[in-house]
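Here it is, the structure, as structure tokens.
All protein chains but one are shown at their positions in the complex.
A, B and C are the chain letters, set down in written order, and residue numbers restart from 1 in every chain.
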Amino acid sequence: MSDQPDTPPEPETDSIAEYAAAITERLGAEGYTVEFDTARVFVAKDKWVATINEARKELPLFSWLSAIDWSRETEVGEGVAEPDELEERFEVMCRLSSVTDARAINFFATLSKDDPTIGSLTATIGGAEWHEREAHEMFGIMFEGNENLIPLYLPDDFIGNPLLKSFPLIAREVKPWPGDVDVEGLPSSDDDDGGDV
Amino acid sequence: MNAWLELGITLVVILVVVLVSALVTIYVELKAGSHMQARIGPYYAGGRWGWAQPLADGAKFLQKEDLAPAKADGPVYRLAPYVVMMSAIGMFAVIPAGPDLVGVDLDLGVYFVLAISALATLGVLMAGWSSANKYSLIGGLRAAAQLIAYEIPLILAVVAVVIQAETMSLNGIVEAQMATLFTLGGMDIALPFILTGQIVGFGIFLVAAVAELSRIPFDMPIAESELTMGYLTEYSGIRFTMFFLGEYASIVGFSAVAATLFLGGYGAPFLPESLANIAGPFVLLAKVAVLVFVIIWIRFTWPRLREDQLQSLAWRWLIPIALVNVGVVATFKVVF
Amino acid sequence: MTSRQLMHRSEAAVSIELETPGMTLNIGPQHPSTHGVLRLVAKISGERIDEIEPVIGYMHRGYEKLSEVRTYAQITALVNRIDWVSGFANEVPFILGVEKLMGVEVPERAQWIRLILTELARISSHLVFMSSFPLELGASTPLMHMLRDREHILELIEDVTGGRFHPNFNRVGGVKPVYGGGSKTKKQSMDLPAGFFKRTLKAMDLMEQSCRDIDTLVTGNEVVRARTIGIGVIPSDKALEYGLTGPNLRASGVAYDLRKVENYLPYDQIDFDVVSRTGGDSFDRYLVRVGEVRESIKIIRQAVDLIPAGPLQTKVPRVLKVPAGQVYSRAENPKGEFGYYIVSEGGKMPYRLKIRSTSFSNLSILPWILKGQLIPDLVAIMGSFDFVLGDVDR
Partner (left out) sequence: MSRGIKFAIPGLLKGMGLTLRTMLKKAPVTMYPDVKEIPVPRARGVISLDAEACTACMLCARECPDWCIYIEGHKVEKAPSKPGGRVRTENILDRFDIDYGLCMYCGICVDVCPFDALFWSPEYEYSEMKIADLLHDQERLGEWLTTVPEPPALES
């Protein structure tokens, strides 16, 4: 069925770490980390659009774009390990990947919480529109240049940014946790058995 | 007074035939279609093989509320299903089931059948326009475009038959097919038109009839995956039932016309004249059943075409072929 | 008002109507061809679409938020509900990511079981596509035939995992245990039930038959070809720009398959081809999927031969605490690249879980591809994308 001969991919570099180092150098990014085969390259906020567009020349597949809310306090779930040392910020992440081998880079840009604004990729990457709309409604990040930042999932009159750590999860608040009910302690007298806890 | 009684009996018989044939067709479609799709279809209604399923469906539809959209064009909306139903009934009125078994033996029977069958599309267009629904509107317009395109090859295919039979009476056409063509070993051989040069015409007629009926592969006016249900979208209850019955009665009607024009109608080889009035209906029924089954069979095998492909099929293929067919038949008629 | 003026007015009204200003057609969220609750607001003139705006989110369940209040074991149960026609294939990348973070080695046999079940899920997902795509075009019979054949696959999956749609079979370091493992029962993993290989091979023969059936019913059908060839052509650069993956990308001439590229599950020990075509139209997207079913049959047959005996579970602590770190783990879902970006802060629950769902990216090209198409083609194109709304909305 295959129309194209299936040539085994020939990676340009030996490992993802070397590739991440090379691309950081080439793009003039701020730095990189590689853990668990996941390469993260950090980009300055004002060079975001230019860097991504440059990187897409070698990593053509726009995989996704999203964000992380780094917050000291969390309304639901577990927070960060060491809240006191955390710098409150947003991280916008965008993944580009090669379509011939396993090379792929997650690009990260840090935004301050006071001014969560970053350039939009939609001018060159049409597929970024939905992802940016999602990040906008979920985190409140503004993408300059994306004219169509209307809610993607949520109703038009929804207030709040659900994926912020400060946003409570109503489903977990309207009902008490059944696991909270511990087995009652020893009653003072054996005959008086209080059934309700 | 006698004439009125006769008319009354004729009407009742035609109505019963229309209803029964529509219900049977619905049942066959449910059952045969299910088995083609590796299902078993109706099973419980009526006790055995689900034979009463069409009746049960009908009873259910009758109980349903007859809804009309607030912005619908009331009178047109309410009238449309009856136009469709009337057209189906009208077709049955002139189809001969035996030399004397015909509702009205018109001299221009063929003309009448084609005219009255086209009325169904008028009902569809009325329904599409008056429903105040965009899907219905698109469906109605598609139906109208389809009618204009496919009425022409339909008529051209019939013209060839009329030329060969030298009459426009349906009874006359059947008799023309029962006329002795040649004698072989002391036996008179009569052949239906499909075997005497009308095979191309039969194909064109069948394709055009399926298109007129809005059946797959030409069911764009309904197209449930595009237009939800086309002109039927807003209908419910008794009016939907009318459309439904009308559609299936039309299938039988068109099959009967095709059987009459091309397959020899009620006539069968080696059938003595004296039995023609008794056996005729059954012969016709058998031929109609085959055609109805083929139409159902196609519906459960093929997908649907696109509106512009349907148009190009009609204008670029069917109409030229039909014109050539008329020319060839006419030439043969003149030369021989 | 004179009669002359009146006439003038009515003439004006007629001329306005004749201009036929564009009509807005609201397709969905309740529409037979939107596979659930997708809504498309289309500006049409006649049957041609001038502009189209997809509206999604009717099935948004907030899985990324829900994951932040669930332990890793609970998220496994959640993720196979994202794309419910291939539940098992969604679990794999998540569990692989968690295992990467924890540094857990998975026993070989467990990996092979995962591989076999992933491929079964792929076949069952593609069979759903092969049933729904002709239905969009108006053919209802392939629907029933393919769903009938999918039953064999679902039975196999149920045999092993106990669930037909939501297997929830993967555990960190192995597969699902039989019981909790108390004093009476030993903690024991669910191995493949007896006779599984025999039944699988038999089912694979049936699947080959259904591939032939679909070729007869759909591939060779001239009406299907007329409706789909050359319809909705996506050039490869547009496909990459919109993040299309899986069969949709491979139909556009990019032979990108994570099973070959990414080093996960023992796919490297198996001989199979990446199916790709160059046309990029609806028919090619269909053909790629039919070809992939044939490849999956090949893979499963080899896997049944190659699967080693051995343990199924690496020892992991009862309460899973995942070390801090960030990992992106991806796998080839039947619909394309399915990935999870897991941000762990060392607790029992992830700090942030980004779910890269396939259909979301695949559908984001809709406004571009549907512009200027006819309404019947809209149905053909959307059908060829093979999306699941749960996968779009998450």
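In the analysis below, contacts are C-beta pairs under 8 Å (C-beta built on N, C-alpha and C of every residue); 3 or more make two chains touch, one makes a residue touch a chain.
Just so it is clear, the structure is predicted and the values come from calculations on it, not from any experiment.
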Where the missing chain makes contact, among the chains that are shown: A, B, C
Can you tell me which of B:21, B:37, B:198 or B:250 touches the chain that was removed from the display? B:37
Taking the full complex into account, find the residue in B:76, B:132, B:279 or B:298 that is in contact with the omitted chain. B:298
Missing-chain contacts mapped onto chain C: 70-71, 73-74, 77-78, 81, 141, 145, 148, 155, 158-163, 166, 168, 171, 176-185, 190-197, 213, 216-218, 220-223, 225-226, 229, 309, 318
In terms of residues, what is the contact footprint of the unshown chain on chain A? 175, 177-179, 181-187, 190, 193-197
List every residue of chain B that touches the chain not included in the displayed model. 32, 34-40, 43, 297-298, 300-302
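Note that in this section only the chains that are shown with their structure count from here on.
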If each protein chain is taken as a node and each touching pair as an edge, is the resulting graph a line, ring, star, complete or other? line
Report which of B-C and A-C is connected by more C-beta pairs in contact. A-C
Greatest Cα-centroid separation from chain A: which chain? B
Separation of chain A from chain B, taking each centre as the mean of its C-alpha atoms, in whole Å: 62
I'd like to verify one number: the distance from the centre of chain B to the centre of chain C, where each centre is the average of its C-alpha atoms, in whole angstrom. 43
So, in whole Å, the Cα centroid of chain A is separated from that of chain C by 22
Please list all residues of chain C that touch 2 or more other chains. none
Which residues, counting only chain C, touch chain A once they are in their complex? 56-57, 60, 62, 64-66, 68-69, 100-101, 237-238, 240-243, 245, 249, 253-256, 260-263, 273-278, 287-288, 291, 294-295, 324-328, 337, 339, 341, 343, 345-349, 351-352, 354, 356, 360-361, 364-365, 368, 393
What part of chain B is in contact with chain C in the complex they form? 36-39, 134-135, 138, 216-217, 219-220, 223-228, 300-309
Counting only contacts in the complex, chain C reaches chain B at residues 23, 25, 31-33, 47, 134-141, 143-145, 148, 217, 221, 223-224, 226-227, 374-379
